[in-house]
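Mind having a look at this structure? Questions to follow.
The complex is shown incomplete by one protein chain, all other protein chains being positioned as in the whole.
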Amino acid sequence: MRIHRTVPALVLSLFVALVSVYIATLNASFDPLVISIIIGMFVGNISEVRELTGAGVETAIKLLLPAGIALYGTQLVFSELRPGILVGILCAAGGLFGLTLLLSRVFNLNQKLSILLATGVAVCGASAIAVISPLIGARKEDTSISVISVMMLGLTGMIFFPMLYDILSLSREEFNFLAGSTLPMLGQVRVAAGSVCPECVGEALKIKLVRVSLLVFWATIAVFLSGKEERRVSVPWFVVVFIVLALVSNFTRLLAPLMEYLKNGSTFLLSAALAAIGTSVDFDAIVEEGVAPLGVILFSWSMIILMMYLVRNLF
Amino acid sequence: MSKVIVVDDEPFILMMIEDKLRKARIDVITLRDSRVAVETIKRERPDLVILDWMMPEVSGIELCRTIKNDPGLKDIPVFMLTAKGQDADEQLGLRSGVSRYITKPFSPKALLEMVQEILTK
Partner (left out) sequence: MAKTRIIYRQILIFLVFAALIVVPLTFTIVKQVNMMILQEEREMSPQQAEGTAHREFSSKLLDQIAPFVFYILVMALMLSIFFSRRMLISLKGLQRGSQAMKDGNLDIQLEVTSDDELGDVTRAFNEMVAALNAKTAELKQKDVYVNAMLDPLWVVDEENTIQDINPAFTRLFGYSREQVVGSSIYDFCDERNAAIIRGQMEQRRDRGMSSIYELSLMGRDGSTIPVLVSGSPILSGDRIVGRIGILKDFRDQKELRNELQHSKEYAETVMDSIEDQLIVIDKDYRIVRANRRAVLESRGQVIGEFCHIAAHERGRPCWTEGRECPAQMVFITGQNYRTTHEHVGRAGERRFHEIVASPIKDAAGNVLHVIELIRDVTERMKHEEEIFNKNRELIALNSVASLLNKSLRPEEIFSKVLDKMIEMIRMDGGGIFFIDEMKREMTCQYHRGISDEFIKTMGRIRLGEDIPGRVAVSGQVLTTSDLSKDHRIERSIIKHSGIKGYCCIPIRGKERIIGVFCLFSFRVHVFSTEEVNILNSLGEMTGVALENVRLYEKMRELYEQQRRRREEEQSQILSISTKLGSALELKDVLGSVLDVIRTIFNADFAWLLLSDAEGNLVLKSAAFPTGGGNEVIYPRGVSSIEGYAVDRKAPTVIADIRAETKFFVSPVLSHLAAQSVIAVPMHIGDKTVGAFALYYVGLREFREEELHFLRIIVNILAVSIERADYYVRAIVEKGLSDTILQSVADGIMTVDRSSRIIAVNKAFERMTGMPAPEAFGLPVCDVFRYSVENMDFRLALGECMEGALEGRRASMEADMVSASGYVIPVLISSSPVLDSAGTVTGVVNLLRDISKEKEMDRMKTDLIRSVSHEFRTPLSAIVGMTEMILEGDVDDARLRKYLHTILSEGVRLSNMVSDLLSIARIESGKETLRRDVIDVNAFLGHLTGSFSASIKQKGARVGYDVDAVRNFVGDEEKLTQVLMNLMDNALTFSDEGCIVEITVKRRDDILEIALADNGWGIDEADIPHLTERFFRGSHKDKVKGTGLGLALCSDIIRMHGGTMRIESAVGVGTTVLLSLPYKESI
């Protein structure tokens, strides 16, 4: 691995990540990961840039992604795990996960893409996809399209949920649960909840965090689903670090002073990793994937929301 | 080479036919004694037999009937070369299975043409 060939890609990724993180600060709905992958895509598809970065992108991904994942462990919050909510969230997330997988099969999407989509919808959007993709060895195109698709889904939910709150005249708790359990991204939950009432934000975020904390669980299932029986699942180092950091940050106050940096670092590194992925992905590859992934998740998502509504009305 | 058997008791007729056909590269066997004709035909398997009608011992018409009644020989064409020029004789000859009825005096050239015609068939 030649350093000098990696440098341009690495620099580009970090730069894009920096920009997207800055943009993300402008509004809560802006997710740095998504923005960086989109920017990465646009930048990366300029042929001059592609020539410049060359094969270095791969190296950059291999450097940045594990690091980002490892640090992401700090973002997991186990403190909110309460049995009552947990069951509801598990039901909703499980429903989303299963239904997405099922529909993907119906729409004839490839297995890895469908796992990425399912995880993305069920857990926490772009970051979850970013975490899972190396574990299941997903293609970059699949990663990109699933990130964008999930983003799109999240934005749609973010825009329409407040309307839904008014139309269905949901209670605050119900709305919190809805936003927290069905919106894939943290920022979107915040915006959606915030547009209803400022107090809701915290509650919804709690639920959302519970979902995020279940990432380990979903990741395990995803790996099992994708993995072939014969392949030994060797647990990579970054997963170990991820779990250790998650445990440490939740059960000890050891990392409390560093927590904010670590969280930001993880976001930054993941952004950079996704930017790198975006750079190395061809537009036409994404285009070829089409809107079917979006359709699949939209459909499964709507179904789950409908079922939730039905469940609520029944009880 | 095609093979022709000629049976006639007149030696000069045999001579003429033999000379004419030999010249056209046709193998000729001549017989003066009609009694040995059938054996010779059986032995030699000729492509054509030319018979005189009026012969001592066995007449040509008898020979022709013998040939035509023998399942092994009946496909061999037979020419009748005879001085019997009446229509009734010719009818009798043709009924007995004669392919060509040639009356004497005959043209050796015309005979050769007829022989060649039937041999090329």
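Letters A and B mark the chains in the order given here, with residues in each chain numbered from 1 onward.
One rule holds for everything that comes next: a contact is a pair of C-beta atoms (placed from the backbone, for glycine too) under 8 Å apart; a residue touches a chain by one contact, two chains touch by 3 or more.
Since the model is a prediction, treat every value here as computed from it, not as a measurement.
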{"item": "Touch with the omitted chain, as defined above, among B:3, B:20 or B:68", "value": "B:20"}
{"item": "Touching residue (missing chain; options A:42, A:78 or A:309)", "value": "A:42"}
{"item": "Identified contact with the non-displayed chain, of A:76, A:122 or A:294", "value": "A:294"}
{"item": "On subunit A, residues whose C-beta touches the chain left out of the figure", "value": "26-30, 34, 38, 42, 45-47, 50, 148-149, 151-152, 155-156, 158-159, 191, 195, 282-284, 286-288, 290-291, 294"}
{"item": "Where the missing chain touches subunit B, by residue", "value": "10, 12-13, 15-16, 19-20, 23, 53-57, 59, 61, 83-86, 103-109"}
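Heads up, the rule we're going with is that only the chains that are shown with their structure count from here on.
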{"item": "Distance between chain centroids, defined by C-alpha means - subunit A, subunit B (Å)", "value": "114"}
